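Note that this complex is displayed minus one protein chain, with the remaining chains in position.
The letters A, B and C name the chains in turn, as written, and every chain counts its residues from 1.
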Amino acid sequence: MLRVAIIGASGYTGVELARILCNHPEFELTAATSRQYAGKPLSVVFPNLLGKTDLVCENLSIDELCNRADLFFAAVPHKTAMDLVPQLLKEGKKVVDLSADYRLRDVATYEEWYQEHSSPEFIKEAAYGLPELYREQIQKARLVANPGCYPTSVVLGLAPLLQEGLIDPDTIIVDSKSGTTGAGRAANVGTLFCEVHDGFKAYKVGGTHRHLPEIEQELSALNKDKVTISFTPHLLPIARGILSTSYANLTSPVSENDLRKLYSNMYEMEPFVRLLPEGSFPATQHVRGSNFCDIGYAIDKRANRIIVVTAIDNIVKGAAGQAVHNMNLMCGIEESTGLGGAPFFP
Amino acid sequence: MLRVAIIGASGYTGVELARILCNHPEFELTAATSRQYAGKPLSVVFPNLLGKTDLVCENLSIDELCNRADLFFAAVPHKTAMDLVPQLLKEGKKVVDLSADYRLRDVATYEEWYQEHSSPEFIKEAAYGLPELYREQIQKARLVANPGCYPTSVVLGLAPLLQEGLIDPDTIIVDSKSGTTGAGRAANVGTLFCEVHDGFKAYKVGGTHRHLPEIEQELSALNKDKVTISFTPHLLPIARGILSTSYANLTSPVSENDLRKLYSNMYEMEPFVRLLPEGSFPATQHVRGSNFCDIGYAIDKRANRIIVVTAIDNIVKGAAGQAVHNMNLMCGIEESTGLGGAPFFP
Amino acid sequence: MLRVAIIGASGYTGVELARILCNHPEFELTAATSRQYAGKPLSVVFPNLLGKTDLVCENLSIDELCNRADLFFAAVPHKTAMDLVPQLLKEGKKVVDLSADYRLRDVATYEEWYQEHSSPEFIKEAAYGLPELYREQIQKARLVANPGCYPTSVVLGLAPLLQEGLIDPDTIIVDSKSGTTGAGRAANVGTLFCEVHDGFKAYKVGGTHRHLPEIEQELSALNKDKVTISFTPHLLPIARGILSTSYANLTSPVSENDLRKLYSNMYEMEPFVRLLPEGSFPATQHVRGSNFCDIGYAIDKRANRIIVVTAIDNIVKGAAGQAVHNMNLMCGIEESTGLGGAPFFP
Partner (left out) sequence: MLRVAIIGASGYTGVELARILCNHPEFELTAATSRQYAGKPLSVVFPNLLGKTDLVCENLSIDELCNRADLFFAAVPHKTAMDLVPQLLKEGKKVVDLSADYRLRDVATYEEWYQEHSSPEFIKEAAYGLPELYREQIQKARLVANPGCYPTSVVLGLAPLLQEGLIDPDTIIVDSKSGTTGAGRAANVGTLFCEVHDGFKAYKVGGTHRHLPEIEQELSALNKDKVTISFTPHLLPIARGILSTSYANLTSPVSENDLRKLYSNMYEMEPFVRLLPEGSFPATQHVRGSNFCDIGYAIDKRANRIIVVTAIDNIVKGAAGQAVHNMNLMCGIEESTGLGGAPFFP
């Protein structure tokens, strides 16, 4: 068994990592850190884990951490991660970083959208942890930057179209809707039950969400030229799930048959991408609790556009599940290990 | 007191009409029809109305209806309405029709998206019941076609921009999200609690929803030229509310100040449109139970687009409330009568 | 118009008071205090109120408050209220206090369950603001202690049975379920959307909730002898509503007919109590947004028990609505003024 630690176990990503790792046959969860809950059993912080783990949350130094595990999931906020990760790497550890700190390859862009970067020298070696696009890099990496939840849902949906030049990049509009786990577990009036329940709203309207440069980075790489998009996130009164609806003008007519081939070629061997049957569209409740990304699309002939709809569970494929997928790849384990459960519905 | 009847009182629009009319100082609800629940008190079908009305649901002929009331809300499905409404008009009654049957001015378009029309001669005289755009016609009308819920939310948001020529009509994309009351009260597996709850999905993707020609009709009228848009509806796990996010390319640079003037000029005297402060965006939970349409917008400078976000309560401003607003106008009553309640939050 | 102020306007009770007062024909809301949001328009703190009030939240001294209004709703936490209320009374103001500070007539009991009382001399003159039981005292009072939400839902359901001696007080068990507005609007991990949504739990199990002595005080008064009950509150994933299911052994056989007479005698003239038809039981969604308390009951012949089920909207009949009802009574206004809206469903 490989020894694995979660740094920052008290958030929703942390508990989901713990849930997955509890049942992982190759990884053993040997440490979970939390400053706030240090001394408390993880199963007291998250009673769903009672009987599944006896770990106690600890506030550990890097040295202590390095004694306790060889593989690390850094589930701490950006900025905290960039100070922590280099020390782990220097000790020869493997790290999947779930923060934004190593996702943007261009330091200036990172510093424009976030803040000064304290360890930019590690950005270059970080693999972007979207296995469907970067599997080989991930397999060789000792540091993987786990993608943002919105970017995961958007990039997988548009990748075949951009690679093939089927859409006009200047016309891409992405309208995304996220469950509330995406807002984290900090005490906050805005995410209280009574504020979110039975409601729906847009936020960061006008191209100001920090996942935007990450999405554009990946779409630009696929397009082999800079892409600028409009992206509007919304907050759903659900716990888990992101559904992204993406629009783009077609550059030339394309048949449903050709589209299907295009998507199949890219994804039919992928363990965690499901192409829905023609005329079916994703729903967050059908990927809930799983590492799947579901994809559906339709051509709007009247307007000469394609609409691509994708759904993921934002804390699985959009965070913890994809992180475990990446770690499996980094360790040479069969890549879907520990991630095979079917989505639960209802 | 004016005598008012609801034809088709057993749906969600019916109960909301009844709720509003119970407290309306000028209208007296004198009949409520329902084939399915004939003989049952309305307050047994909808226990929220207990103590507010003693009406019993009845299955009434047109003649009986005409004896019982002078003003009619037709809350029956399309096709049923087109057979019913002409008879009421011939008896000199005033009618607000909440179906789609008189909304589309072009019969051929209606017949393409719905079915053959049995009383096309009444289409011409029907006023389109969006008071912010058609107040004078409504005041003079004996038949008002109450707008669809999606069209209400979209048209109000884009009207000032199209009137002023500020956006390129070919680039309009509308991504709408509706609460489940929009799907009606028929027994149906797809709208069971366990299917909708904690989930989110797109439907009618690719430009196939029947509200599309209605939206385009109104946008074309504002644009004074034919407009073709992309429109994608989604189903929200909430009861009441529609939030529409609309995107369009700007035809020329425009300042926040000019935009505010534009929207203010159009809406500042409107009793049911609220422009949100700069940087604020609508949320369905802030219009819940009210006849308000909230509007916010932002310019996405990177992409040279404007994003307009609107929120309504789909069974109030999108149906029953707007219908009462229209009837107030048709009867020469102060137009906000019976509709003054503040939205309830949370 | 009578000048009314809300002290502590930034909680869910505060916004509901504001919502009701915005449409009250006799009261004018002239001040709203909030330390946290001082300087912000109330309609920015609660965007549902946009267009309904221009009030700005202020941090006012007692003197300033006394200049601004004659009637006060104190919607501050217990302990804060007991320091504040006496000063208002000394200035000749009328006060409805929504905290627990003047509800318990026995100071020792108050101090056992809460803390030391700084103004016990005012407890005696405070009327307990349950109009169905204390209407005359309320009409004469200058200080009304607005009942707790759980007590309101329990006492109204059991009052006729205890008054008539039909149940054995030693066997009373109350199982209550409350919506999350009852937990207030403070930032708190336990009431985050993702913690409450799609879940259900008991809390304060074993007779430790502070509403217990209040319930027992009122049941004891009805019973004319001390009553000790078991009371278990639960947290519902809904915003508004309390449903209480109360159980007690019957002291002697009673017919459905006699029971109905008993309840009708007590409540048929009450504007805000609805007895449901035989075989029907309350649902929180049927009182939502209204000041109604719905009551249903059934005899369990096999076990010789009666089960009484009551439903209220906890922030209306359980807080803000009942407070306005009380103030109407204190001011000699028709008691249901401003509270006549039908519940909204769905």
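As a convention for this text, contacts are C-beta pairs under 8 Å (C-beta built on N, C-alpha and C of every residue); 3 or more make two chains touch, one makes a residue touch a chain.
Not measured: the values here are computed from a predicted model.
When the full complex is taken into account, the listed residue touching the unshown chain is C:Ile238, out of C:Ala183, C:Ile238, C:Cys293 or C:Met327. One chain is missing from the display, and on subunit C it is touched by residues 171, 173, 175, 177, 194-195, 197-203, 205-207, 228-230, 232, 234, 236-241, 243, 245, 247, 281-286, 288, 296-303, 305, 307, 309, 311, 346. As for the chain not pictured, it touches subunit A at residues 12, 15-16, 19, 22-23, 44, 46-52, 181, 197-198, 239-240, 274, 276-277, 280, 283, 285-290, 292, 294, 340-346.
Contact between subunit B and the absent chain runs through residues 12, 180-181, 185-189, 191-198, 237-239.
Criterion: only the chains that are shown with their structure count from here on.
Chain centres defined as mean CA positions place B nearest to the mean of all protein CA atoms. Averaging Cα coordinates per chain places subunit A and subunit B 38 Å apart. Between the CA-based centres of subunit A and subunit C the separation comes to 45 Å, rounded to the whole angstrom.
For subunit C, residues that reach two or more other chains under the stated contact definition are 12, 181, 197-198, 239.
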